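The complex appears here without one of its protein chains, the remainder shown in place.
== chain A ==
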Amino acid sequence: MKDFAGTKTLVRLALRRDRVLIPLWIVVFAGMAASSAQASIELYPDVQSRVEAAETANSSPALVSLYGRIWDPTSLGELSLFKLTSFGALLVGLLAAMLVVRHTRTEEETGRLELLSAGVIGRYAAVTAALLVSGLTVVLVGLLTALSLIGVGLPAAGSLAFGLTWISGGLAFAGIAAVIAQLTEGARTANGLVAIVLGISYVLRALGDSAADGSTQWASWLTPIGWAQQIRPFASDRFAVALLPLALLAVLVFAAFALLRRRDVGAGLVRPRPGPAVAAAWLRSPLALAWRLQRGALYGWTFAFLLLGFLVGNIASNVDGFVSSESAKEMIQKLGGVQEITDAFLSTEMGVMGLLASAFGIQAALRLRSEETALRAEPLLATGITRTSWLASHVVMALSGTGILILAGGLGSGISSGAELGNMGRQVPPMLAAAAVQLPAIWIVTALVVLLFGLAPKLVTGAWVLFGFFLLIGQFGPLFDPPDAVMDISPYAHTPRLPGSDFSATPVIWLTATAAVLLLTGATTFRRRDIG
């Protein structure tokens, strides 16, 4: 029992630290679900309109692979929330995992936990407290969401099942994060590993949904995201499926405790090895250092984008598989035929890859700020390098990194659909072009980080908020039918939809020019401000 001593203190401390963040997230999640439900209810007043919309969604490979299927076409709840079922479970999982890492690894890394351990804090207290805080948050998110769905008029059982879907994703990933936090020494690495596991889970879920003949359905049962989705809220409300993530959580908690017994505070299980005593000859410029610091992440992301590209290309070449019923065939004809649908699918997926690549770009550019606040920029800037060249080093990594990623995604999808259709030459170049046109919008979002870094360094993480805003108006904006001016705020709204539609250079040029102006403003203001 003394291993748990102090858990209560740590929980209180964590809740105090996150007293703004946690309630904010709870409200954001519940609000997101309730508002899109509300909008859909108004959009689809009768059963017939619902069935039609649901069948359209089910015959779109883009929607099915992105969000999953609609199991019961007559269900209003499912139609209004299928985009947020597994995707929402992914987001809640991310929130839960980040909370756990934040209150374990980050604390340990900064040495704060060591201070605490010297007091009367038991060995398991930190992990237990982090899990409790994360679990509490997730359960509140789920409950409040369920209540708000009941509030807008959806069936109670389905609403509760929907809340449970999110809770399942959250709890499972809280457990996964608790184990990962024991393995690595850096919080950054831990968060990266969590993101990889989340990504793989989501992709396997997409694979499970994608084959219309059900040949890959097993993939849905491999991961917590799949389980969460298989609760099938508003269709069959299979509450019992939630036992799977709960069992997983129990196993993971015991695993985390077992790992804790085997390591010292501050150390990971994976011990760092000694490295070179002398720097390689190329490590002699800010850019070389930025490359050295960011290459690991770039390798990982590139690999993920190639895989994602392959998967997308594979699904695209099997669109016929979706044409299972007569009505679906009709629907597809109405939507413009197989080619049209394949193109729509590919351009949607390219857009998603553009969003993912932007996340890399933001994170890579944010290195500027984290290097500054960790006081690692200061000794560099006290050497013979200019501020501009130091800033440029990370900006180059961010801009070229996003380019590499998106092209890897385009290449992967071109190759896999080309191989499937037996014609590389016809598939690869258009996919590379479709990838390349995503870049200007990605660069604008990356450049926003640089702008904030120069103008208002303390607010630089606000770039994530802007990104989240663009993402929300892109994904859910159309539901509310806002004025064009609102939709047009997002740079992604101006990206040409390739393949499929005609390429127009004007928006690409404007987007690139905007990004350049933002970058230059950021760089100029950075040269004139205080460091620190």
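A few comments on the model shown:
The rule is simple: contacts are C-beta pairs under 8 Å (C-beta built on N, C-alpha and C of every residue); 3 or more make two chains touch, one makes a residue touch a chain; residues count from 1.
By our rule, contacts and distances are computed from a predicted model.
A chain of the complex is left out here; the name its UniProt entry carries, from "2-oxoisovalerate dehydrogenase subunit alpha", "Hydrogenase expression/formation protein", "ABC-2 type transport system ATP-binding protein" or "Neutral metalloproteinase", is "ABC-2 type transport system ATP-binding protein".
Within the set A:D46, A:D484 or A:D530, the residue that contacts the chain not displayed is A:D530. Shown as candidates are A:A277, A:A485 or A:A505; the residue that touches the absent chain is A:A277. The omitted chain makes contact with just one of the residues A:A53, A:I385 or A:L479: A:I385. On the side of chain A, touch with the chain left out of the figure occurs at residues 185-186, 272-280, 283-286, 289, 292-293, 296, 374-376, 378-387, 528, 530-532.
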